[in-house]
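Could you have a look at this structure, given as C-alpha cells, before my questions?
All protein chains but one are shown at their positions in the complex.
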Amino acid sequence: MHKHPTLGLEVGLVLLGIVVALAVFAGVVAPLDPLRTGAVPLQPPSPHHLLGTDELGRDLWSNIAYGARVSLLVGVLSTLLSTVTGLAAGVAAGYYGRGVDEGLMRIAEVFQIIPGMLIALLLVAFFGGRLWTLIPVIALTGWPLPARVVRSEILSLREREFVLGARALGGRDVHIMWRHLLPNAFPPVLIGLPMQVGRAILLEAGLSFLGLGDPGAASWGKLLQSAQEYMREAWWLALFPGAALTATVLALYLVAEGLHARTGPVLQ
Amino acid sequence: MRSVTSRAVLGIVAVVLTGAPLAVALQPARFGGALVVATSSDPGTLNGGITTASPAHTVADSIYNGLVQLDAQLKPTPDLAERWTIAPDGRAYTFTLARDVRWHDGQPFTASDVKFTYEQVLLKYHARTRGGLESVLESVDAPTPTTVIFRFKRPFGAFLQRADVTEAPILPKHLYEGTDILQNPHNATPVGTGPFKFKEWTRGSQVVLVKNETYFKKGLPVLDQVIFRVLPQASLSMVALERGEVDYLDTLPPADVPRMRASKAFTILPTLAGPGGSFCINTGVFNLTHPPLDNLKVRQAIYYAINREFMVLAVLGGLGRVATAPVSAGVRWAHNASLPPYPHDVARANALLDEAGFGRGAGGVRFRLTYIAATPQIHSAEVIRDNLRDVGIDVNVVPLEFTAAQERTFVRKDFDLAFVSYCNGPDPDIGVKRMYVSSNIQPVLFSNGASYRNPRVDELFDLAAGSLDLAVRGKHYREIQEIVWRDLPYFWLVETFRDVGFNHDLRDPQYWAGNIAERAYWVKPR
Partner (left out) sequence: MSLLTYSVRRVVVAVPMLLSVAVLTFVLVHIAPGDPAYYLAGDGGTPAYYALIRQKFGLDRPLPEQLARYLWTVAHGDFGRSLQQGQPVLSLIITRVPATLLLVGSAFVVSAVVGVAIGALVAPRANGFADRAVLGTTALGSALPVFWTGLLLALLFSLRLGWFPVQGMMSSRGSPAGWARAVDVLHHLILPMTALAVQPLAAFSRLMRLKMLEALAEPFILTARAKGLPNARVMLQAARNAVLPVVTVIGGHAGALVTGAVLTETVFAWPGLGRLALDATLTRDYPVVMGVVVIASVGTVIINLVTDLAYAAVDPRITYA
C-alpha cells in the first residue's frame, strides 16, 4: 500500500486544525467586523484589506475568518443533532423491531429518497432560512444514515449473550439500550461523522449561495453568490471563499478516509 | 428653350428626378429582424393592467396600447386616440379613437374596450390608476364606437400623462368580461392591439413576440421579432450584450458605463423614465400599524441612521442622488426644495431612541424589526441592516423573490420595514398620491403600504388635482410634502437614474418608455 498509510489522515487533521483555529480566533486575526459596510467597494487585495473588499465595502478576510465559524457551527451542530436523532431512532428500531422498526424505517426512507437539497428548499420555503432554523433543517437531511447504521448494529447485537443475560436479569429496556447496546453500536457511526459534517457544510454553503441562507451571517456560500455577480470586476471574491470551502471539506474527507482505512472496511 | 419659367420648371423637375432617388438612397435603410432585450426578472404576468411592476411592463407594453403615448419629453402624443379635447372647466376629456384597429385575434377594437378596462380592471387592480382616479373619476362613457368621454367630479389636470400604455393599457373586453380578471388565462397568453403579438413564454427564460402585420399605425413596426431574455445577473447580461447574445439592456451596471461609452459599438443613453414609471425613488416603508414604528421618534431615528450617500455610491454605483423630499427633484414644479434635511447622524439617532424610551438590552439591542427584501434589492437591505445595527436595532432581513416580496408587503401587510421603488411619474398625482391617501390602503401592489392616514393630506391631494394651474398645484404639493416630511410614514432614500445601452446599429428605440420597439429598426441586416 502507501509508504505513509496515515498521510491522508495527518494532512486532514492539520488542515482541519487550521480551520478550527481560524474560527476560534477570528476576532484576533481579523479585527474588522465582517458585516460592516461603508468602505470602498470592490477593492482588490491590499495591505489594508488583505483579501480585498466586496460590493458593499465589507472586508473579505474578515468574512472568510468569521465564515469559518458559521460553517463549523452549522456543520457540527446539525451533525450532532442528526446523529443524536438517528441514534435514538436506530436503537429503538433495532431493539423493538416489528411495528416500531417498520414505522421508523419508513419515515427514514422518505427522508432518504427525497434529495437533500430539495428537503432543504421545501423546509426553507415554509420556515425561512435563518441560521438557527437551518441547523435543524440540515439535520433532517442527515439523520437516516446514522439511524440505519445503528439499527444494523443493534440487530446483530440484540441476540448476543450479554444482552440476553441482561434481560434475563430483569433489566429495563432503556437501561439495556443505554448501557449495553449503544456503546457497542456507536463506533461505526463515529467513523461516519466527518463525512456528515462535510456534507452539512456543503449544504449550508449551497443554500447561502442560492440566496436562501441567513443574510445576517458571514457565510462562505453567500460570498460566492456575490462572486458570481461581480465575476469580472472582482476575481478575489470567487477565489478565496471557494478555496476556504474546498480546504475545509477536503480536510474532513481526508480524516474520514483515514479513519476508514485504519478501522477496516465498514458498513456503508 | 422658350422662357426662363420653362427652363426653371425643367430645371426643378430634373433636380427632383435625380435628387429624390438620391435622397432615398442616402437615408439609412431600415431592416427588420429580431431584437433581443435582456430583462432582469421574469415578467410574472403579461397583463399590464393589474400591476405596475417593471418586469411585467417591460414586456406587456409592446403588446398593448394606451390612449396616448408619451414622447421623450413625456408629453402626450396620439396612440389609440387620434385626438382629444378637454372641456374648458377641466371636468371632461373626450377622446376620438383611431379607426380600423383590431385586436390580435381579429376582433375589432372599440370604445367599449376602453370603458371596460377602466371600470373593471384599472380602477380595481392598477395601483396608480386606482390610487389616483378612484376618488375623482365620475364616469367613463362610450357613446360611439370611436368616442370615449371621461367625466370627473372636479376639474382634473393630471389625466393625459397617465393614459399611456404603462399607466393604462387597454385590454380586450371580449376576452375579459365576466371572468376572474386575476386568473384569466390571457394574463399569460395576451391579446392586445399593440405592435407585437404574443408568441410564447418560457417561464424564467424568455418571452417571444412577433410582428403584428395588421398594426393600425401604417408602416410599423419594422422589427419582425422581439425576444425578452430573462438574465437575473446584471454582470452576465453585460457579457451577453458585449457578445451580441442580446442587443438591448435597459439598465446598465454603473461600473460598466464608462467602458461602454468609450466603445463605438454601443449607444448609451441616460433616462429617468421606464416601464416601471418615471422619477423613481427608492423608499423605505414603515408599517405604521406595528409598534414601535407608530412612534415618530423611532422613525426619525431610523432615517438619521441610514448612510444614504453610501447607498448612492455602493448600491447605485453613483447613478442616483440622495432624496431630499417625497417628490422627486426631477418634477421641478412640485418638488419642495426647502425641507429640513436628515443627514447621516448616528449620535442623533441613538439619542432619539433613548428619548423614546427604548433602551439597549442584551447584546446592545433595543428591539427587532422584520424587513422584507426583494432579492434584486438585497444590497440596500444589507446596508440598512448594517446601519441600524449601529443604533441598536436588530433587523431580520427576509429575502423573497420580487413579486413574492411585494405580495407580502402589500397584500399580507406582514412586515415592519419594506423597500419599494415608488415611481412618481411626470405628475405627482400619478405616482405620489397613491402612497399617502387613506383611500388607497388596500391589498393592491404598490399602494399606500405604510397605512398612512391624514385627512388634511387627502384633502390637499384633491385640491391639487382639481386645478389646471401649475403654480396652484405646486403650492398644494409643497404643503403636502411639508406635512408628510414631518409625519414620516416612509423614509425616502435615493432617487435612481439608469443608463440604457444597446447595439449601435439599432435606431429609434423608445428607451424612456415601456414599448421600446414600436418604431425601432436596424440599419444593417440581422
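When the chains are written out, they are named A and B in that same order, and each has its own residue count from 1.
As a convention for this text, contacts are C-beta pairs under 8 Å (C-beta built on N, C-alpha and C of every residue); 3 or more make two chains touch, one makes a residue touch a chain.
Keep in mind that this is a model prediction, so the values were computed, not measured.
The chain not displayed here makes contact, within the full complex, with A, B. Only one of B:6, B:77 or B:205 touches the chain withheld from this view, namely B:205.
Although one chain is not drawn, the whole complex shows that of B:182, B:265, B:296 or B:523 it is B:182 that touches it. Annotation: of A:160, A:232 or A:262, A:232 touches the absent chain (contact as defined above).
Across B:296, B:337, B:411 or B:470, the single residue that touches the chain missing here is B:411. The chain not displayed touches chain B at residues 34, 36, 42, 44, 180, 182-183, 185, 187-188, 202-206, 227, 229, 231-233, 236, 239-240, 243, 245-246, 375, 399-401, 403-404, 407-408, 411-412, 443. One chain is missing from the display, and on chain A it is touched by residues 1-3, 8, 106-107, 109-110, 112-119, 121-127, 198, 202-203, 205-206, 209-212, 221, 224, 227-228, 231-232, 235, 238, 242, 245-247, 249-250, 253-254, 268.
By definition in this document, only the chains that are shown with their structure count from here on.
Here the spacing of chain A and chain B, counted between their Cα centres, is 46 Å. Chain contact summary for the complex, chain B toward chain A: residues 233-236, 238-239, 255, 307, 310, 313-315, 373, 375, 378-379, 381-383, 385-387, 389, 395-399. The touching residues of chain A, when paired with chain B in their complex, are 35-38, 41-42, 55-57, 128-130, 211-212, 215-216, 228-233.
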